[in-house]
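Beneath this line is the structure, given in structure tokens, with notes to follow.
Missing here: one protein chain of the complex. Every other protein chain is in place.
To keep things simple, chains are lettered A, B and C as they appear, and every chain counts its residues starting from 1.
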Amino acid sequence: MNQKNPKTIHGIIPPMLTPLLSDWTLDHEGTRRLVDHMIDGGVHGIFILGTTGESTSLSYQTRRELIEETTSHVNGRVPILVGITDTSIEESLNLVSLAHDFGADAVVAAPPFYFQLGQEELYEFYWDLADRSKLPIFLYNMPSMTKISMSIDTAERLSKHQNIIGLKDSSANTVYFQKLRYTIKKDDFALFVGPEEIMAETVLMGGNGGVNGGANLFPKLYVRMYEAALAHDFDTIKVLQRQILEISSLLYTVGRFDSSYLKGLKGAASLLGICGNYLAPPLKPFLEKEMEQIKNNLELINKKLNKILS
Amino acid sequence: MNQKNPKTIHGIIPPMLTPLLSDWTLDHEGTRRLVDHMIDGGVHGIFILGTTGESTSLSYQTRRELIEETTSHVNGRVPILVGITDTSIEESLNLVSLAHDFGADAVVAAPPFYFQLGQEELYEFYWDLADRSKLPIFLYNMPSMTKISMSIDTAERLSKHQNIIGLKDSSANTVYFQKLRYTIKKDDFALFVGPEEIMAETVLMGGNGGVNGGANLFPKLYVRMYEAALAHDFDTIKVLQRQILEISSLLYTVGRFDSSYLKGLKGAASLLGICGNYLAPPLKPFLEKEMEQIKNNLELINKKLNKILS
Amino acid sequence: MNQKNPKTIHGIIPPMLTPLLSDWTLDHEGTRRLVDHMIDGGVHGIFILGTTGESTSLSYQTRRELIEETTSHVNGRVPILVGITDTSIEESLNLVSLAHDFGADAVVAAPPFYFQLGQEELYEFYWDLADRSKLPIFLYNMPSMTKISMSIDTAERLSKHQNIIGLKDSSANTVYFQKLRYTIKKDDFALFVGPEEIMAETVLMGGNGGVNGGANLFPKLYVRMYEAALAHDFDTIKVLQRQILEISSLLYTVGRFDSSYLKGLKGAASLLGICGNYLAPPLKPFLEKEMEQIKNNLELINKKLNKILS
Partner (left out) sequence: MNQKNPKTIHGIIPPMLTPLLSDWTLDHEGTRRLVDHMIDGGVHGIFILGTTGESTSLSYQTRRELIEETTSHVNGRVPILVGITDTSIEESLNLVSLAHDFGADAVVAAPPFYFQLGQEELYEFYWDLADRSKLPIFLYNMPSMTKISMSIDTAERLSKHQNIIGLKDSSANTVYFQKLRYTIKKDDFALFVGPEEIMAETVLMGGNGGVNGGANLFPKLYVRMYEAALAHDFDTIKVLQRQILEISSLLYTVGRFDSSYLKGLKGAASLLGICGNYLAPPLKPFLEKEMEQIKNNLELINKKLNKILS
């Protein structure tokens, strides 16, 4: 892949966890370890400062350090996408500048998420942002967090801006995804799906890849699934889909939290020796009881994965 | 298909529109015409008194007549599923009795939809209903109307009742659908998807068919797509998916109504000469201006369909 | 009050619990006991078949019996309002006919609650209903159950129909209530509030009374509060408000159910010897553990009430 042409970005782009120390400052060493773990697993790019990266919980200082550390350590091995989601367009543009200056390839922006917006306001916000951004932009539909779902019509109109090159959809609504695929006429507009449980089917139906949290832990699994979907290899899809759903079931639904996914992901990353089990406020990491469960489940998963991926 | 074994129900089961006269009583002739149109198109079953059938808007007298007319006219050619969704379990059971006595094959029940329920209450409601029902039951997840999404856990627990044989999901959330497929261990538990825009992908990933509104109008298209998905015939899937999305775009999103889908469907059915353009209150049919649009769009669609399906 | 002029309805109109037997048929004796209990307590009217009356959970046969029993036993002592909320306008009108023929004074209709409606559809539905109703109608805003909040504009337009004489608001949003009071110009249009916790303040600010569930149990308390609010007697308001909030806290929030209010209310009614502790499906009555709590709390309340109301 040519890093200089972000329009060719495709495949598995993990939304990177942000390794933190106990005081919620950046764990530089953990960050480098996680980057290498994912690139060794074959991922096609890395997306930092997304929802999984707890972007909005981090201080701007920490966000800056993460951009610097990641771009420096990746060093051109894969494209880097940087989340710039913010409620203030000025702060979003500050993040674009940092991403640009440190050599990232593109940025990703969910809608500003405090005020309740209409579609026209959303459209104008993004168009203005795209006009002023030094890097190409991926739209990011994330209604459960932002309270607004970008309409098909809004996305289609925004796709006409030369600086808007794709969309990541985390709505889990594949009617929406299919309508995007059908409606947006721009040839190289990239559509990524968030939830890994439906990555295979969206790729089968014309999606360009997955921004899948589980690829922080098991990058090879999701890369293999992406390739199987591209190849219409249903024997492999069937086996891997079972595994992906088992991960979802065993790691992302422990306890009764809206953020069980993130707690489970970071807890598992800590058990894999990648980084510490720290989540920035307002989220809290799992405590001992849930971690015991995560540990047992992780062992189960690893056994099966060793067979499947060997 | 053996009508006597509802556990083998699969494929395209259109949620039948209810043909009405101008006073919202049943259009018996239109009903027979619609039934024949769909069976001629190869559908694998018929589902009456669902959301698309405006069940909740109809008087009980009309519901009774519809069950009678449909079962009588279908006369065993395909299985018949009858919607019994109601807020009162007694009225639901009255509908089960009618369905049973007129010879329908199974019933379909969305959650009672007035009170806000918890999952435990939902579970107990369905278990009790299944105990008392003379016909096998399909669960029906329809959160946009009923305010509650049946949890994966609740569905899994209910699947253990011998009288609960499948689930229709109209949430459009395929993460949910994939989790159901993975979690429910009962071998012959049938999973159907509502929205036709994602029928192909759910069948590719292990779903058992579609309860797709568009099959009222173009039954062959959806039957063909179902077969293509079963056969992993991606050349056909690609062509038909484009067509299915065009129907969705041209017929279901005219005007700015939450019920544009239903207005468009019935308007198109009237233009095809199947039944009159009447919707029971509180919904209203499209007026002249929107119908003009529907008419033009329908012509476009028919031209393309003639090529594709010939 | 002149029963023959429903436009003068005001004050405390309890939304009557429906006394049921263990098979969810009507408890006629309990119904008569409850009616007498409330009238003895001074209530200004009775509203049957509302949310608190579990209307939508009851069979039509039971609804019919309840209308007959209540009208017959009340026998003109106070005005009777009958809930006709349904998803089918025909069934609503059937209930109007029954209410009319048995001599009720007015009917109450929440929006049809299955389909997602727009304001224009809502407006047309009610206007048509009002045209065809033999009894005057109260609108009923209940967005938590019906998924739609009647807009100020819709309510104002509907208030112009001569057969629409008031509105009961259960949204708990008093900005909405104040805007209704300001916007609707019809002189004798009656505005009632559902939640008893805010009955005093709405009456202070121009409301016409409360449809308060607690008045099933303690009718005198709410009647006294209504009178104190009318009289701007803040010493009394302060004491009674404390008591009303204590009832809300001790009886309506036991357990973690969306329907704790209704479970608590019926549980307490059974402890007071008014009727059995039966709720129709899909709701379930409190079990022993919660009933123990209700019992203890009820004793506390009764002690205080004896002092306050003596």
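The definition used in the following text is that a contact is a pair of C-beta atoms (placed from the backbone, for glycine too) under 8 Å apart; a residue touches a chain by one contact, two chains touch by 3 or more.
Note that the structure is predicted; figures quoted are calculated from it, not measured.
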| item | value |
| --- | --- |
| Displayed chains contacted by the hidden chain, counting the whole assembly | A, C |
| From A:L117, A:V239 or A:L272, residue that would touch the chain that is not displayed | A:L117 |
| Candidates A:D36, A:E91, A:E227 or A:E246 - the one touching the absent chain | A:E91 |
| Option touching the unshown chain, where C:I13, C:L26, C:A200 or C:M225 are the choices | C:A200 |
| Candidates C:K160, C:R242 or C:K303 - the one touching the absent chain | C:R242 |
| Residue numbers in chain A that touch the chain omitted from display | 24, 51, 56-62, 87-91, 94, 111-118, 121-122, 124-125, 128, 144-145, 147, 257-259, 280-284 |
| Touch residues of chain C, complete complex, unshown partner | 172-176, 178-179, 181-183, 195, 197-198, 200-202, 204-205, 232, 234, 241-242, 245-246, 248-249 |
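Here, only the chains that are shown with their structure count from here on.
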| item | value |
| --- | --- |
| Chains most often in contact, by C-beta pairs | B-C |
| Rotational angle, Cα trace of chain A fitted to chain C, multiple of 5° | 180 |
| Cα-centroid distance, chain B relative to chain C, in whole angstrom | 36 |
| Between chain C and chain A, distance of the C-alpha-averaged centres to the nearest whole Å | 49 |
| Shared interface positions of chain A, touching two or more other chains | none |
